[in-house]
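Only one protein chain is missing; all other protein chains are in place.
Right after this comes chain A.
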Amino acid sequence: MGAIVTAEGLCKSFAKRGSAGPPVLDGLDLELEEGSVLALLGPNGAGKTTTVRILATLLRPDAGRATVAGFDVVRDARRVREIISLTGQQVAVDARQTGAENLTMMGHLAHLPRRVVGDRVAELLTAFDLADAASRRVDTYSGGMRRRLDLAAGLLTRPRIMFLDEPTTGLDPRSRQALWDVVRDVVEQGTSVFLTTQYLEEADRLAERVALVDGGRVAAEGTPAQLKRQVGEAGVELTLPSPSDAVRLAPALAAATVDGARVRVPTDGSVAHVRSVLTTVEAMGVTPEHWEMRTPTLDDVFLTLTGHVGRARTARAAEVAA
């Protein structure tokens, strides 16, 4: 299958007090394969939301072009709107309407045939585990429920392409997991998903391909495995009582590197391998003061691929990605 979303050389800057501001997008290229998930991964301010807004016809690029299902997002904006759905960073549902009322409204606005609106709404409420809360006002919903309703509102028309702009920001781990399940279901039913996220883990779990954005352009693109390989593998890191212990231990472990009193052993993360590493350490008669599993974090990705730590990096992003 071919590309369903393409962007070539997208540029965008926002005017600041009359003069053109610094570029938010600076020649961004990307492609989304039909039927797959592409994650745009990057810190705040990298240009993720601007990219989504251009692709979803909300913003015109200053330069470059983008197509969705072959339609130009500027010239054929109306055609594009008929086949996409956008779930923005903010939850766009009315707090003073019930879940069912919100979806029914969106069904009418999406111009579904009148007689199917009711059935489709009921179907989605059940699918998103909101059937029991359907006749409750949204201001009684939890954050996770609101997000699910918001997603459901984007699926009324069975869009060919779904844009999700940081869909799990601010969700607790359980709600995040539930949302990932939903996205997988949607993809299984044939929808292509364009996702932005600050979380490496999210990109890893959901996306076939990840595009790393930095400073308004794609710094690296590939499968999650490819990217992580570029960043470096996961490793078991052992902190020993002294550097001499480290030097003594290292030769017994495959591909181990020494840094002072620390020994780092690359691992595939499997229980078997980690156990064999720890068994070897024990057999050598060395007692580490401390040991831990180190996996690539968003910081590592940025450091390795862009040579600097992501701008406006939040502690939360690092913590979740770790």
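Just so we're on the same page, a residue touches a chain if its C-beta (ideal position, glycine included) is under 8 Å from a C-beta of that chain, and two chains touch if they have at least 3 such contacts; residues count from 1.
As a convention for this text, contacts and distances are computed from a predicted model.
Going by its UniProt record, the hidden chain of the complex is named "Transport permease protein" among "Cytochrome c-type biogenesis protein CcmF", "Na+/H+ antiporter subunit G", "Alkaline phosphatase" or "Transport permease protein". Residue in contact with the omitted chain (choice from A:Ala66, A:Val91 or A:Val186): A:Val91. Summary of contacts with the chain left out: across A:Ala66, A:Leu103, A:Leu125 or A:Ala153, the touching residue is A:Ala153. Against the chain not displayed here, chain A makes contact via residues 56-59, 78, 81-82, 84-92, 94, 96-97, 101, 105, 108-111, 137, 153-154, 163.
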